[in-house]
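The next block holds one structure in the form of structure tokens; read it before the comments.
Other chains dropped; remaining ones untouched in position.
Chain IDs A and B follow the sequence of writing; residue 1 opens each chain.
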């Protein structure tokens, strides 16, 4: 039911938006997933920091992959909350998500987003969200 | 203190990530902002729907521009919650945000994200978040 790292990486590669952003799946175990996004000019906002929308993409997708590691691939993300803590800059973003609780049908996940800098990782945002198994005959939601 | 539509559109154009996504500011008044994003292949996930991360980007940025319309340009987004309601597909996303409450230093905004389809607009996600005026001498947060 659950996915291997290779299968999960294929799923990520099949998402055109993740390719546009440049996200890579750098860890995927039972209950955890890490997305890594090299920081480049196209991902910034007007002050030279990584755009908050990149961080929210990273949270959304890392949460979803962490949920998929325990629920299997047929899931939808119900939603999430994100809190921004510090401006993100440096060489790469790392979104580390873990499943805090999971049942047969739903998983609650949390995610920390770090910016890797020359002085080490800096925690830039934290998120919490849920994903659910898709019901047959039901129109689901996102990502 | 507040911005005109042209000034706000310049701010959006100065965000490389918004250019990468293809977002345009299509409404900007005192307390409200609308971002429109033409849907194209690069914004999708693996099932052919718009990626949840595009919706969360749209929520983040529409909330921030709605807050900026009442607080002025020197703000940071503190965070937001987003709930996904339906898969997004069609010709364009529209993220319509309004300021529900604002003081001198903080604004609470809400956002609805519609997918424009040949059968009319479909509500795909809803969000709520806050933005604050940047304190001098304080390191702030996102976008």
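One rule holds for everything that comes next: a contact is a pair of C-beta atoms (placed from the backbone, for glycine too) under 8 Å apart; a residue touches a chain by one contact, two chains touch by 3 or more.
Here the structure is a predicted model, which means the values were calculated and not measured.
Chemist: With 2 copies placed here, how many are in the full complex?
Modeler: 4
We adopt the following convention: only the chains that are shown with their structure count from here on.
Chemist: Mind checking the rotation angle between the two copies, chain A and chain B? C-alpha superposition, nearest 5 degrees is fine.
Modeler: Rounded to the nearest 5 degrees, it is 180.
Chemist: What is the distance in Å between the mean C-alpha positions of chain A and chain B?
Modeler: 20
Chemist: Could you pull out which chain A residues touch chain B in their complex?
Modeler: The contact residues of chain A facing chain B are 11, 14-21, 41-46, 49-61, 64, 76-88, 124-125, 139-143.
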